[in-house]
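A protein chain is absent from this complex, but the other protein chains hold their places.
Showing chain A:
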């Protein structure tokens, strides 16, 4: 075989995660070795492929078996080739044994798990899923039992976060939303447009995404089996889920697959929502043709925050006009992706954990405006610069971010773990980070505003059901309050004191203080608190204010 073919085979072997025969039998010259070394070095830019689940146990069993035998090391000594063959056979035997054990475990899980273990069973079942295809129907039913709204959608999704979702109901029929891991786009036949988005962060979640659904259940306060039902020819167990905040709901779990196929919310405001898979099949992957970008003829393309992947930091610099900062000492994270957001000229660096599916994204751009934190942000400090800290970056629950400006640049780090983000922000310039802790400072307004906790609890339930979302924004709540102070009879038309004139000056996630910059305002500072629930879903309530001091 000539070198060209041989090198190609060598690359194929590594791509298939198999040991190339050159590593065990040799038979190549120095130049070939140099080429193989180069291939391995380039491939080291990729994340390592970790062993299958259970490797750790296999390893311990293998070692136990060999060290428990009386054979000394010298007696056991073999040639590499013999040793290689022997190990391969043992590994294969252990693997077969493990597979048999795993299958037996799955059988037992399917047959015997009670409600206590159903969460684990669902997680395990989902871990075996590669991709799925289904038809999801959603029906909203009012207090009289009348169906007031129905939607249908066809869904293809895989466990890597790729999906293809097609609306089948009237009104939005034919709307397709796709994320292929590199790009995300939505085809809108009604207006003949294709909207292009960056692949991530992806705030879009189709209804009853199995991954999200199971993830929510794992965080629930309690999961209780309440019955059984044959649903569309499938045997199901019914569970009541009490989430950590919000009203309980029910799910139907297919006893064959241990995966949820139906969900029913509690009745709220005389409305109950049922969502269920009328069809659900599991596949190895989403058909490739569904994930290929293909603009329908006559459609206009609208790019929203497009990003351009580049191979090197130098390329990014040439496009964006500045060299990005690279944080030092960030442990097990490696730079895995470099892109330029072409609309804003920002550089987006993605750092991946070397062995876990965790990512941190670091966006850097030239500061365009004076820094203003979002109204729902917690306020902290990075190197003595005001920092915006969010727990729902771009509206995605659980996606956290820290954003600050420093020396004409604006920096944003986002990811799931606030401690890691904080380390990242610290590692950029090596400065200090201050993240406020909850409930440390007691607010002392000059004038206290009374409230009724029962009313607030009901209001929280209403917001949980999707009503009055403005109650989640302390600036908006303060705006309503200060406008009512000057118009106690009620607000008609535009607010006298606009939203822009209210500045969030403190927010630790539980307590907030805003400053009113308006000549007509009676209050100079308004104090707010999350009384019912102290997280991103908790409503804000005004608990007091400091009046404006007149100097005349």
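Everything below uses one rule, namely that contacts are C-beta pairs under 8 Å (C-beta built on N, C-alpha and C of every residue); 3 or more make two chains touch, one makes a residue touch a chain; residues count from 1.
What we mean here is this: contacts and distances are computed from a predicted model.
Peer 1: Unshown chain, UniProt name, "RNA polymerase sigma-70 factor (ECF subfamily)", "Spermidine/putrescine transport system permease protein", "LVIVD repeat-containing protein" or "Deoxyribose-phosphate aldolase"?
Peer 2: For the chain not displayed, UniProt's protein name is "RNA polymerase sigma-70 factor (ECF subfamily)".
Peer 1: Touching the hidden chain in the complete assembly: which of A:313, A:367 or A:522 does that?
Peer 2: Final answer for the missing-chain contact: A:313.
Peer 1: Per the definition of touch given earlier, which of A:267, A:326, A:447 or A:505 contacts the omitted chain?
Peer 2: Only one of A:267, A:326, A:447 or A:505 touches the chain omitted from view, namely A:326.
Peer 1: Over the whole complex, note the residues of chain A touching the chain we left out.
Peer 2: Interface with the chain not displayed, on the chain A side: 3-5, 7-8, 11-20, 23-30, 33-35, 37-46, 48-51, 55-56, 59-60, 62-64, 66-68, 73, 79-80, 83-84, 87-88, 91, 311-315, 326, 328-335, 354-355.
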